[in-house]
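Every protein chain except one is present and positioned as in the full complex.
When the chains are written out, they are named A, B and C in that same order, and each has its own residue count from 1.
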Amino acid sequence: MSLLKLNALYQTVILEHAQAPHHQGELLGVQKTTLNNPTCGDVITVQLVVDADKINQLQFMGTGCTISQASASVMTDVLLGHSVPEAQALIAEFSKLVMGEPISAASQKELGDAAVLGSVAEFPTRIRCAMLAWHAAAQGLEEASKHE
Amino acid sequence: MSLLKLNALYQTVILEHAQAPHHQGELLGVQKTTLNNPTCGDVITVQLVVDADKINQLQFMGTGCTISQASASVMTDVLLGHSVPEAQALIAEFSKLVMGEPISAASQKELGDAAVLGSVAEFPTRIRCAMLAWHAAAQGLEEASKHE
Amino acid sequence: MAITEFRADFPILKTKINDEPLIYLDNAATTQKPQAVIDAISAYYTADNANVHRGVYTLAARATAQYEAVRDQVAAFIHAPQRESIVFTRSTTDSLNLVAQTYGEQVVQAGDEIVVTAMEHHSNLVPWQQLALRKQAKLSVIQLQPDGQLDLASARQLISDKTVLVAVAHSSNVLGVTNPIKVLAQVAHQHGAIIVVDGAQTVAHQPVDVQALDADFYAFSGHKIYGPTGVGVLYGKLSLLQTLTPAQFGGEMISDVTWERTEFAPIPQRFEAGTPNISGVIGLGAALTYLQQIGFAAIQAQEQALTEALLNGLLAQSAVTVYGPQSVAQHGPVVAFNVAGIHPHDLATGLDLGGVEVRAGHHCAQPLMQLLQVPATVRASVAFYNTTTEIDHFLTTLQAVKEFFQR
Partner (left out) sequence: MAITEFRADFPILKTKINDEPLIYLDNAATTQKPQAVIDAISAYYTADNANVHRGVYTLAARATAQYEAVRDQVAAFIHAPQRESIVFTRSTTDSLNLVAQTYGEQVVQAGDEIVVTAMEHHSNLVPWQQLALRKQAKLSVIQLQPDGQLDLASARQLISDKTVLVAVAHSSNVLGVTNPIKVLAQVAHQHGAIIVVDGAQTVAHQPVDVQALDADFYAFSGHKIYGPTGVGVLYGKLSLLQTLTPAQFGGEMISDVTWERTEFAPIPQRFEAGTPNISGVIGLGAALTYLQQIGFAAIQAQEQALTEALLNGLLAQSAVTVYGPQSVAQHGPVVAFNVAGIHPHDLATGLDLGGVEVRAGHHCAQPLMQLLQVPATVRASVAFYNTTTEIDHFLTTLQAVKEFFQR
């Protein structure tokens, strides 16, 4: 078997995020949004604080495969500091990316490390893993907007 | 289409029985055994009287196709006057006959006009039609035996 | 391409029956399959077979993608607003029972009324009858006009505020009529009832738009639309499906299971318990693709010509009674009839000896037979691959069989 193929999906930056995820852990007293991937049992909980229309705090908890952990980690990096509409737009762009749809160079840049997850598009069964944390974030943002 | 094939199933004796069935009509005050063929809606009612261990009276009512009517008619001819065990044996022989299984020359003779219905064996979907009255008679005999 | 050329795609139509060329006129029972459908099933098992929705490996992804693509295809075919409204079942019967076992169980209450029509197939009658018996609800039957068309006055009279559900065939499998679903849906909705439509006899013969009809549920079978046996479709409005608890449990229809309780998956997965008929769904997809290649315009033109030849040919013969409308304008591709003095079974056997395959019996519509006051009828039903030559041959053979029995 060619390990090159494995390298295409599991690029170094992804492995690094999975091994040492950013913004992992519980935010005390902040509302949780939990989503699971029934196929594999992965569970991701996202917590976020929106202040002056900006995402000020954003953390995640949960277990999962390399893809879902790395994706959760880069998600926090990408979305932190953005306004709710900006974050929502970025989630939409990320979703396009992992579905293999073209996105603009600007979006690509904005997504930073997350752009590397575009390789998932060639692994259809792993798209759900990559999207889990982002879907949870989208749901969390919706709930946060409602409370305002 | 070759009418010869139709002649093989609908032999003159069968058509005659169907057009002018023997022992057709109701026996007043005698228990009825009714069976139906759900596929085509045919219904046959058989009534019989066993006296001194002999079938003394045997009539049928109901509507149906040529095969089921003719078969009911010959059934009454064949079974009348026989003892219950003899009648049961004849029903079993008739059943073999229409299933295409070999029967003895003696049985063949005993079955009389009914033997002609052996042609039904080549028309699997019509076997049920041929058996309907005989099954009803078998059930009637069983009930009659119970009452003794 | 002329419509008659598509006939060559159906290998069975080249075979013989009782040494005579097969003339298949029981299309209302099940249609024959084009080579494209047979090949799609073989190809699936030869190259892509794996269980769906479960594996992360390539083969499983391939099988799942093919399976789910047919959901999109079916949604487009009946103009459903979204793919989630399409549930794969075993058959029309399974689809209708699913509605009875979910919506029926969860919504219908004692004293409610369920309305069916006098022309329903057992599959769209008995589930409601048994539900009504279980729930102490009332079953009412919309009557027919003398020519077999639905009596809309009777429908308007029976459907009331007490009605919770109206179950109706889009087209009859005996009378050859197509019912005014849109009107019935309006009447039902005015009274707060839902309408469940049995499309088994319709989807292969005319374009169906579940949104234009405003059907709440719509059911059909793959095997009656040139697809394989063992696969059916239930369309349901999103808002309805979302409120329903499933009736079958197991496999991938769950989201989370503990010993004590189960959280169900979103629709449509929620209603597809266990391993589905994967090759059946893929075969159905191939059938729809094939149908769309021909196009409904060509199909309808051909089937109307065939129905006209069939209906008028029958009406021209002595001693023949045709049930349902007597004019081709109201008559779909199914024609039920009887010949005075000859039992339908005998006629069917005679025709069969001439290679002509027609149905004789009650066509799973026993109460309708009682209404027509016959124990059974013969039924000839056409598909686009039939030819007027076949219809002629059928009529000639019928004449000969009649003469045999009338001599």
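As a convention for this text, contacts are C-beta pairs under 8 Å (C-beta built on N, C-alpha and C of every residue); 3 or more make two chains touch, one makes a residue touch a chain.
Being a predicted model, the structure only gives us computed values, none of them experimental.
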{"item": "Chains in view that touch the one left out, judged over the entire complex", "value": "A, B, C"}
{"item": "Residue in contact with the excluded chain [from C:7, C:71, C:121 or C:205]", "value": "C:121"}
{"item": "Touching the absent chain when the full complex is considered, from C:32, C:85 or C:102", "value": "C:32"}
{"item": "Which residue of C:4, C:248 or C:317 touches the chain not shown here", "value": "C:248"}
{"item": "Missing-partner contacts on subunit C, residue numbers", "value": "11-12, 15, 17-18, 22, 24, 26, 29-30, 32-33, 37-38, 41-42, 45-51, 54-60, 90-94, 96-97, 100-101, 121-127, 129-130, 133, 139, 141, 221, 223, 228-231, 247-252, 254, 256-262, 273-280, 345, 348-349, 351-352, 357-361, 364, 366-367, 370"}
{"item": "Where the unshown chain meets subunit A, residue by residue", "value": "1-3, 5-6, 9-10, 15, 39-43, 63-67, 123, 125-126, 129"}
{"item": "Absent chain, residues of subunit B that touch it", "value": "36, 38-40, 124-126"}
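We adopt the following convention: only the chains that are shown with their structure count from here on.
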{"item": "Rounded Å distance, subunit A centre to subunit C centre (Cα mean)", "value": "46"}
{"item": "Mean-CA-position distance for subunit B and subunit A (Å)", "value": "78"}
{"item": "Sites on subunit A at which at least two other chains make contact", "value": "none"}
